[in-house]
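As you look at this complex, bear in mind that one protein chain is not there, while each of the others sits in place.
Right, chain A next:
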């Protein structure tokens, strides 16, 4: 599903170069649930952004479901982000002052799906993450856990090949975090491929495989 080889990312800020990813190679098979762990500054977020086509690598190859992401045009990348990847952010990143339903419908809008189908699918997914009574709440009226569940519904709405989660429980209390992980476990059981960043061992244990990163290199788990 995911094949990464010799991936390198260098940030340039005011002349200084930061090596965020240093020759990273690994594979993820369909249906896997992988946790990426590492101290802050280890490059795990950068890796996740490259995998989610939110950022481009400096060098190296990245195949997602057989397609080489590095060679794609801007519009094609937008389509990859829209249809292939479901991204879940640590800080949820919902549209402010917008209902849960509209937030979940947004990716389908860009895919050109008709409004009735958008509403139907979004409602179904919000029910699945346990928010059937919060469908028309504005994003800022929801708790952190509820917002993250809206974000999960939004990530799933286009039936992506992989789910990428960047510290999905990082801003949540442990009870809410466990609720989110329960959803992840269920999704993985249903056949979804999941990659998740975390620095909490008790969250990482939900995954079937753990990749450790340090200073931009994989130290363990490949």
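Keep in mind that, in the parts below, contacts are C-beta pairs under 8 Å (C-beta built on N, C-alpha and C of every residue); 3 or more make two chains touch, one makes a residue touch a chain; residues count from 1.
Methods note: contacts and distances are computed from a predicted model.
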| item | value |
| --- | --- |
| Name per UniProt, for the chain absent here [options: "Regulator of SigK", "ABC transporter, permease protein", "Sarcosine oxidase, delta subunit family" or "Zinc transport system ATP-binding protein"] | "ABC transporter, permease protein" |
| Touching the absent chain when the full complex is considered, from A:75, A:116 or A:133 | A:75 |
| Omitted-chain contact residue, chosen from A:23, A:58, A:93 or A:171 | A:93 |
| Absent-chain interface as seen on chain A, which is shown | 49, 52, 54-56, 74-75, 78-79, 81-83, 87, 89, 93, 95-98, 102, 106-107, 109-112, 115, 154, 158 |
